[in-house]
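Note that one protein chain is taken out, while the other chains of the complex remain in position.
For chain A:
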Amino acid sequence: MILARLMSIESWKRGLWSIVRLVLIAGLSFVILYPILQKISTAIKDKSDLYSPIVIYVPEHYSWDNFKKAISIMDYWHTLLNTFSLSTMTTLLTAASCALAGYAFARLKFKGSGLLFFGVVLTILVPPTTILIPIYMNLKDFNLLGLIPLLTGGKSINLLDSYWPFVLTSLTASSLKAGLYIFIFRQFFRGIPKEVEEAAYIDGAGVGTTFWRIMLPNATPAIVTVLLFSFVWQWNDSFFTTTYLTSSNVMSLQLSSLPHNLSIMLEGGVATNKDPFYMSMVQDTGILLAILPLVIIYLFVQRYFVESIERTGIVG
C-alpha cells in the first residue's frame, strides 16, 4: 500500500520533470529556429507586404521575386561552385595535414615534440588578428624565406587574389582553426589502444602502413568531425577570405557586399530611392540562400556528425 503510493509520487515527479524538460527544449529550439523561420517568411513576401499593417508573418502575396533578385545579384550558381570547390579543397588538405601532425604528436614522440605541441596550443591561443597584417605582407611579396627570388631572378610573387594562400596554409596545417583540429586528432589517436598498433608492427607493417591501414580507419569519427567543422567554418569565413581574395566570387564575400551591389543595381534602373527595408529584405534572402547548401549537407550527415563527436573523446 505504502509502496504503491510512493511509486505514484515517483511517477508524478517523473511526469512533471518530462513536461518541464519538453517545455525547455521546445522553447530553446524555437529560439534557435526563430530567426530562420523569420527569414523564410521575409523571403517569400512581396515588396508590397513589407508595409502592409496586416502582414506580420504570413504574407498576403507570395512571390519568388526576392530569390530571383538575390540569385542574380550574388551570381549565385557561379558563387556556389566557387565556394564549394574552395571549401572542399581546403577541407581535404587541412584534414590530411592535421591528421598526420595529430598522429605524430600522439604516438610518434621525438625529441622536442612536447615543445612543438606547445606551439600548436599557441596557434590556438593567438588571435588571428595579431598576425593578419604580416601574413598579408608575406603573401603579397611571397619569397619563401628568400628561395623564390633565386629561382625567378630577384622577383617575389604576389599570391593574393588567388587560391594559393588557401592551398599553402591548409597544406601546412595552419589554416583556419587548424590548431583545434590537430588537438582533436591527437586526443583521438591517444584513445586508440597501443596494442593494436604494436600488433601491426609485429606483423611487419612500417609506420606509414600502420597509420594508413590501421589508425586512419579507426579514426573515421574524428575525420568526419574535422571535415565537417572545417567545411562549415571555411564556408562562412569572411575574415581570411576578405584578406586573401579581393575580387573572386565566394559566398561570404558576395553576401557581405550584397547590399552594396543591390543599391548599385537599383540606382542603375528606375530612379528609385534606396529603401533600407527592401535592401534588408533581399539581404535576408541572400543569407537564406547561403546557408541552404550547408543545411542540406548537414541534414544528410547530421546523424553521423552528432554521434561521431561523441566518440572523439575530447577530454581535458
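Quick note on the criterion: contacts are C-beta pairs under 8 Å (C-beta built on N, C-alpha and C of every residue); 3 or more make two chains touch, one makes a residue touch a chain; residues count from 1.
The rule we apply is simple: contacts and distances are computed from a predicted model.
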The complex's invisible chain, by UniProt name, from "ABC-type sugar transport system permease subunit", "Nitrite reductase (NADH) large subunit", "AAA+ ATPase domain-containing protein" or "Ion-translocating oxidoreductase complex subunit C": "ABC-type sugar transport system permease subunit"
Residue in contact with the excluded chain [from A:63, A:123, A:162 or A:249]: A:123
Absent-chain interface as seen on chain A, which is shown: 18, 21-22, 24-25, 28-29, 31-36, 38-39, 41-42, 50, 53, 56-57, 97-98, 100-101, 103-105, 107-111, 113, 116, 119-120, 122-135, 137-138, 144-145, 168-169, 171-174, 178, 182, 201, 207-208, 211, 229, 232-233, 235-239, 252, 255-256, 276-277, 279-281, 283-284, 287, 290-291, 294-295, 298-299, 302-303, 305-306, 309-316
